[in-house]
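Shown here: the complex without one of its protein chains, the others still in place.
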Amino acid sequence: MRILQIDKKDWSAGLEQSRKDYTLIGPVKEGNNVSKFRELAADEEPDFSITTTTMSPKSVVFPQSEVMFTFTTDSGSPDCNIMQAPETNYSPRAVIGIRPFDALAMNIVKMNFDTPEYRDPYWCDAYEACTFVGLAVTDPESCDFSTSTGTGPFDRQGLDVLLVDSGDSFLAEVLTDKGEAWMNSAGFDREADTDAEKVITAMRADAEKKIASTVKFANIDKKETLDLYNEEYWESISFPCLNCGTCTYACPTCWCFDIQDETAHKKGRRMKNWDSCMFPNFTIHTTGHNPRDTKLMRVRQRFMHKLKYHQSKYGKGIMCVGCGRCVTSCPVNIDIREVCRQMNS
Amino acid sequence: MQTYIEKIREIAARLLKEETVEMVIGFQEGTIPMISPPMSVRTVEDVEQLTWSSHCCINLANYLTDTKGKVAVFAKGCDCRSIVNHIAEGKVQREDVVIIGVPCHGMMERHTIISLFGEEIEEVVEEDDGTVTVRGKGREEKYQRSDLMRQNCRVCVHRNPVLYDELVGDLVEVPADIRRHEEVEKIEALGTDERWEFFEDLIATCIRCYACRDSCPTCYCPTCFVDEAQPQWVGKGDEEPDVMTFHILRAFHTAGRCTDCGACVSSCPMGIDMRAFTKKLEKDCLDLWDWEAGQTADERPALETFQPSDPEDNFK
Partner (left out) sequence: MLTHIGIEPERLQFSWISSAESTKFIDVVTEVTEAVRKVGPNTKLVKNMVREP
């Protein structure tokens, strides 16, 4: 693995240069002290002062609203009743400043959208157009428990490049061919000094030591599903829940969506929008029956999915990367770490 | 604050021991700073977890709509009016709820504190002298509590519960010089296009999570209009006409029923002050029909009835 060095004074020019081959996407502040990942305007740079964005970068490959296809029901049109592919743009894009926990989350979501049986073109085409230029977390936030979830502040999974802020420069671990290509495009090609690896290792240890929050879930995997399902603590856990979509929308590993048609006279389009298992109508059937029609059932299902079912199905740990967004955003402070502790005890 | 907490625990323990109620709804300590989340208590042992703070921003009346059996609920001024509204609308029977009124000193706004401090916050301590100490990584700042108040608390004129079975403390004074609708007046001073731009900016970060709707006690429709699909009234995505329609229509549904408790703003993960929509309607109800939500369960709410003498100045 090559480690390159980018002097900070050369950063902006390199970013700018890579724009000829890539659309740049990165974290930016918006509205009332919130932040998200989006396409950077011509003079915008990714804001590296934000450690955990309010909204995760999942929207880069899985936008909140997406057109699946358009159609017309006008019998006078040659395209009547024919599904038309939507306008799309999957030209190469570089996601700059994505944190390791969010990159692992991409891998987790990919397990759902890219399977031997089915490849979701919307998610996969967008994903394959991305080069993930990650930024290591040197100052973890207090709700960051990523070292418990199989990743960590300097983890490389899911990334093409890992940038480490070492003061006057970035040290860049070039992890894949895609990463190499972006670095070339930006004109970043200077090899780092021989001690770079040692520097990164030391900084990594420092960052991991700063992680103040941990979870354990091995027992959850060992326990019987029905035993967990029938526990009494679900009542007190679910009591405050508002059944809004905040946790699921903020979560980088949540992937559920809803398909709805929007029509105007004879024109129409099929939309794919984020959906949430917290919403009361998430599981409503066409018969009108709703198997999860109480708040307790929905809250229980969410945590069982994240902490139990995912472990059982894939054997790769929990469906959580420890980013802490659900904890900081939940209007009623339902804390997955606390739920995990109860389920694991 | 401490006397409130002691009284809260004493009352809750008594009500549960005497089996006056099956469940007490109150607040507990959060796992992160600046939030005191709702909790339900069914046993005397658990009463020790009940607390009170200036972060009790959620409206507990919201939890009365589905409960079975008799419950007790701790209600600040605005929450209490929401309970009265619930009684007027038949969502809860008066005899099924024991209202423990909490004369309110106002709640603090999490987003304001975060803005002012500028960095990640580890601890927020309310001192006895009206100041608040905020601690972050290796840094500490002191603020005046009054500077950290939620906007709806700043302009609140109903700080004391209007209907209660017991109180946890003495009634609080309400300043006489409050300009209740100054925020509305500021918008009314803008021109048409300026107003549109203001509201476009306001909802620009909305993610349709519906935390505002779900934390609102007046929103209890079995199926909300935005969740209907046959027919679909409003698009369910992030496009501006849909997001705007959601907010104005939801606000309209709360007209004459909203008590400006601010739970919507406090719940919003994006810190949007959607009270810009509802506060206007509160002002209109006062101006047009001299009506305030939740003052009494004995009159029909304003938008449920009419008088032949209702103003019609805007009719041709």
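Labels A and B are assigned to the chains in the order they are written; within every chain, residues are numbered from 1.
Just so it is clear, a contact is a pair of C-beta atoms (placed from the backbone, for glycine too) under 8 Å apart; a residue touches a chain by one contact, two chains touch by 3 or more.
Remember, predicted model here, so these are calculated numbers, not experimental data.
The hidden chain makes contact, of the residues B:Glu140, B:Glu197 or B:Asp310, with B:Glu197. Across the entire complex, the residue among A:Arg119, A:Arg190, A:Lys209 or A:Lys267 in touch with the chain not shown is A:Lys267.
For the chain missing from the display, the contacting residue among B:Val162, B:Ile248 or B:Leu288 is B:Ile248, taking the whole complex into account. Residues of chain B that touch the chain left out of the display are 187-188, 190, 192-199, 235, 239, 241-242, 244-245, 248, 251-252, 277, 280-281, 312, 314-316. As for the chain not pictured, it touches chain A at residues 65, 67, 70, 86-89, 262, 264, 267-269.
The working rule: only the chains that are shown with their structure count from here on.
Remark: chain B residues 30-32, 35, 37-40, 58, 62-63, 66, 111, 114-115, 120, 122, 137, 204-205, 207-211, 213-215, 223, 227, 229, 232, 235-239, 266-273 touch chain A in the complex. The part of chain A that touches chain B in the complex is made up of residues 30-34, 36, 54-55, 64-65, 139, 141-143, 235-236, 239-240, 242-246, 249-250, 258, 260-262, 271, 273-274, 276, 279-281, 295, 327-329, 331-335, 337-338.
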